[in-house]
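With one protein chain removed, the remaining protein chains of the complex are shown where they sit.
== chain A ==
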Amino acid sequence: MEQKRLIYMDHAATTYTKPEVVETMMPFFTEQFGNASSVYTFGRKSKAAVETAREQVAKAIGAKSDEIYFVNGGSEADNWAIKGIAWAHRDKGNHIITTKIEHHAVLHVCEYLENNGFEVTYLSVDENGLIDLDELKRAITDKTILITIMFANNEIGTIQPIAEIGKIARERGIIFHTDAVQAVGNVAIDVEKMNIDLLSLAGHKFYGPKGIGALYIRKGIKIENLIHGGGQERRRRAGTENLPGIVGLGKAIEMATENLEEHNEKIRKMRDRLLNGIMEKIPYTKLNGHPEKRLPGNINVSFKFIEGESLLLMLDQLGICASTGSACSSGSLDPSHVLLAIGLPHEIAHGSLRLSLGDLTTEEDIDYVLEVLPKIVQRLREMSPLYEDFIKKGEN
């Protein structure tokens, strides 16, 4: 292999932690380590740092700081939001509305609730991954207690009409949760204007540390606890605070939302150059997800006649990190539920590639991927009996 530098195109999976973020965290490991719940001054200093971070998170999404609860990440936030609302409102109804393209941290929670007496409507999406607002309205019954719809999809990057959904939920008096794990730091969010009642976020998607996240819960919303134990987080989420993580989350979300537009513009430009290059250089390629309403760093394409895991392995040999919705890479039976939900046949879904750009991406990375990807795809196609059949049938 001629080259083995790291070309990281998997920012949607996780990001590195920015040095500035790490720097603000460091003292909270070694020096200012006191328990934020202790009464002595040393502990109260830790508490103050936690509260500063809470304000930073609140500000980033247009919430008030006493509406922010720290949790250990996106999955916990989703679990808490959905189970907590379901259990707290089951006297009012047992119906939940979500979509077919949620992350498993939402879908598997919904399945768990279905096994426990709840009914769940999984809204379908169109070929671009967007829900139909009329279908949402029609799905609402007098038993509906929760609408949970992701802000932006982690695989195909499609951004839902969140403000419109919030408006519908508000008009019907239904609680609205959104999994914004992929959206924070990529899309401007205002929980007030968008009528969002609960919102999940995770630090490791926007250059913060792993293992820390937050759930926003609008003031006045009744919710059951998920983690029982000590009285931390205003008796709502037990467990000694992850002090360095919380401080890092605060710093990271502040940095990520400060120059949002400028940052997005830069990423989007590189993304578009890469995407246009791929579409131009590689025939029989399909873009998955919405052409415009998508995360600035997201590319998801399917290359016909080849399978995604073998593509990832070849890219990896050249130091390129990416991901796929092929079943063969996850060890599961079917390809990505998201790709099937937008109507891709199995074999096209197996040939999908997600490249997610971010802060680590450079123009040289784009050039390099545009140089090697077409060759790799062609190499795999030449090994593929599907391509052989296609060529023999005549190119149409």
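For this structure, a couple of remarks:
Assume a contact is a pair of C-beta atoms (placed from the backbone, for glycine too) under 8 Å apart; a residue touches a chain by one contact, two chains touch by 3 or more; residues count from 1.
To be clear about the criterion, contacts and distances are computed from a predicted model.
For the omitted chain of this complex, the UniProt record lists the protein as "FeS cluster assembly scaffold IscU", which is one of "Oxidoreductase", "ABC transporter ATP-binding protein", "FeS cluster assembly scaffold IscU" or "L-lactate dehydrogenase complex protein LldE". In the complete complex, the residue from A:165, A:223 or A:314 that touches the missing chain is A:314.
The chain not shown here is touched by just one of A:48, A:163, A:279 or A:383, and that residue is A:383.
The missing chain lies against chain A, touching residues 104, 305-307, 309-310, 313-314, 317, 326-333, 335, 345-347, 350, 382-388.
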